[in-house]
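Some notes on the structure that comes next.
Note that one protein chain is taken out, while the other chains of the complex remain in position.
Letters A and B name the chains as they come in the text, with residue numbers starting at 1 for each one.
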Amino acid sequence: MDDYKITTDALDDVGHLISERALKGETVLLNMGPQHPSTHGVLRLLLELDGEVVVNCIPDIGFLHTGIEKNMETKTYEKAAVMTDRLDYLNTVGNNLVYCLAIEKLVGLDVPARAQALRVILVELQRIASHLVWLGTHGLDLAAMSMFLYCFREREMIMDIMEMVGGQRMMATCIRPGGMWRDVPAGFEEAVRQFIRIFPKRIKEYENLLTRNPLFLERTKNIGILSKEDALRWGVTGPMLRASGVAHDLRKVRPYSGYELYDFDIPTQSDGDTYARYLVRMEEMRQSLRIIQQALDKLPSGPVRSNNRKFVPPPRAEIGVSMEALIHHFKLWTEGFTPTKGAVYEAVESPRGELGVYLESDGTPKPFRVHWRTPSFLNLQVLPLLAKGHLVADLVALIGTIDIVLGDVDR
Amino acid sequence: MTTGSVWEWIIKSVVIVFGLLTGFAYLTLLERKVLAKIQVRIGPNRAGPMGLFQPLADAIKLIFKEEIIPSRADKIIFVLAPIITVIPALIILGVLPFGGIITLFGRQISLSLADLNVGVLYITAIASISIYGIVLAGWSSNNKYAMLGGIRSSAQMISYELALGLSFIGPILLSGSMSLHDIVAAQKPLWFVVYQPVGALIFWIATLAEVNRAPFDMPEAEQELTAGYHTEYSGMKFALFFMAEYIKMIAVSAIAATLFFGGYRFVLEDQYPILGPVWLLGKVIVLLFGMIWVRATLPRIRYDRLMAFGWKFLFPLALANVFFTAIGIVLEKLWLIPLLTIAVFLGAVVMVGISETRRWRSHVF
Partner (left out) sequence: MTPLQIIFIIVAVITLFAAIKVVSSRNLVHAALWLILVLFGIAVFFVILSAGFFAAAQVVIYIGAIAILMIFTIMLTRRVARDSGAQHNSNWWAAAVLSLLLFTGLSWILSRWQGFQSTAQPMLESADPLRQLGEGLVAPGGYLIPFEVASILLVAALIGAITVAWERK
């Protein structure tokens, strides 16, 4: 951290990058983004270049600010769940999961075993889908354009499964406090098994195109080395941390939703460069498949929602025959449930790292404070550190390797 | 010089120019179709049967688009740059033989525009001019991305011109002439690619860089420089850059076919000279397919590595190729040339592999 400081003197009072060196003509200032093909959305980078070498790089965020945190505070706990999908739009069910886990912890709800296993399957599928988007766009950034379409072909299968479960391809909100929205349809298991059968071959195909490709190695080896110490200091999590040699994965460290039942490895690498991060994510896709396989094999039968009517709305069929159910339904969808005063923090391992949510209840049906600890935001902080001394072309690879989702950065 | 021969020249020139323009239009379609097939997509199929009218639709769209000239651009050069880019691409094939001599309306017509005794040099000369359009476009746009693209392209094209020029020397030495007609005639028994496998490879790689094709499409690297030197261009001016790139692809493929793959000569060409252009077209399409395939498969090489590759690998290899070709010719043992050059090439590849692996291990970027 000592060798790198963002030189704030290079910024004037409205945040424009100015620098003595640039005024003298020694360096060039370049504005990259927010309208740029490879900033993965609307990231703006202020660059100071010496030739094509990056001397200074200041990420400027906020172009996709949605105010989700504040908006969630104006909704009841249950209704705010739909907003979580919109945060990190590549990890929609993962966002649902962490929010529901937090509520369940806040009010003390139990989740049936079947719902837990289904949650794991969906979240792991989502992790693969997210990594596929990362791999495709990372490839595209390095101009390996076919990778993008190959990855999206497989992602399409996962999107179909998501649609089957939640009725929507991306923003399904199928995980709800106390379990699942409803049980999975009949063809679900078959579709997932089909995916598990096909996908290992496809990973091999990607690896054939990239892993030993000299041009790809040129572009990723020793690019953006993040040391173990720096990674820990900057609060980097997820595959980026694991590629720097720290075997930290919340699924192992503090298991949630029954992850302790499954047997899987945490892939790590020690180099901490872009290539190591690539290897880690590729291996993670394989491990996710293993988890899905195990979860599917021992998928318990039974209810997918908690029976605690004070917090979980009754099924539709019950409303017609039971007065209590109707009252509960009415109460839950108008006023919402009321947790006791208190605060919780719950975190899961999202495809990008530790995704945490902090809920504070003041005893009313709406949360007093919602705060998200989003991995993209914290991981993006190391971009200036990684970019320093590299070429503009590498910067593109670095944005890809951090795997930011701007919706996750500006919430 | 008779009026008849003047008319013959004019007609031939017009045919070549229109042939190239049509070729450009359908090359874009071919590229999109091939890329789509490789990338498990369908590709353009709306305009006409199998999307055959797609180039037409694209052209109409580009013609009717608004042409924007940035207010702080150097207007004259900004307008001139696309024109300077297209002209070399159109005239480079002036010395290429498209076929033998055919009889048409009782008149002996040679299927080529001109037979220059310095044909190969003419090609290098024209190729060296074509840099200007890109450099000037980058400079006159008054845009930093365009400027970076322009600087990259000039450095890249100057560097790869050396290897390109040296790879011409193999066929020149083997045929003893700089005229492309003589080079084709000398390949009657055997294509030069047999004697010059490494030379042909160097030529192909260098031309990829010369026409800014992937993986050397540095000047317009979309992901880095948005669109490089033509960031500020729109409408027909943009189309001219596009046109120049694709016509150059056709031109270098035709030149490669002529220098290394026997030109217009192939089976039955002696009996039916009219087959000459057809064979040439066939060879060009095969080479173009190779270019498209490379684009679909390989990531882009980084700019500094590109320069290192050009200067430290391709250029010495091209020199070695010339050296061993000359040795083979002096000793009158032509079979020695491919053996020696391939041995040198493999040795160089192994050495580069070792040094690169060491570099990656040492954590220096």
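Going forward, a residue touches a chain if its C-beta (ideal position, glycine included) is under 8 Å from a C-beta of that chain, and two chains touch if they have at least 3 such contacts.
Only a predicted model underlies this, so the values are computations on that prediction, with no experimental measurement involved.
Although one chain is omitted from the display, it touches the following shown chains in the full assembly: B. The chain that is not drawn here is touched, among residues B:29, B:89, B:111 or B:155, by B:155.
The chain that is not drawn here is touched, among residues B:21, B:129 or B:186, by B:129.
When the full complex is taken into account, the listed residue touching the unshown chain is B:117, out of B:5, B:103 or B:117. Taking the complete complex into account, B:74 is the one of B:8, B:74 or B:356 that touches the chain left out. Listed by residue number, the positions of subunit B touching the unshown chain are 74, 77, 116-118, 121-122, 124-129, 131-132, 135-136, 138-139, 147, 150-151, 154-155, 158, 161, 178.
By definition in this document, only the chains that are shown with their structure count from here on.
Taking the mean of the C-alpha atoms as each chain's centre, subunit A and subunit B sit 45 Å apart.
The residues of subunit A lying in touch with subunit B in their complex are 28, 30, 36-38, 52, 139-146, 149-150, 153, 209-210, 213-219, 221-223, 225, 271, 273, 389-396. Residues 35, 38-41, 144-145, 148, 214-215, 217, 221-226, 295-305, 356, 359-360, 363-365 of subunit B are the ones touching subunit A in the complex.
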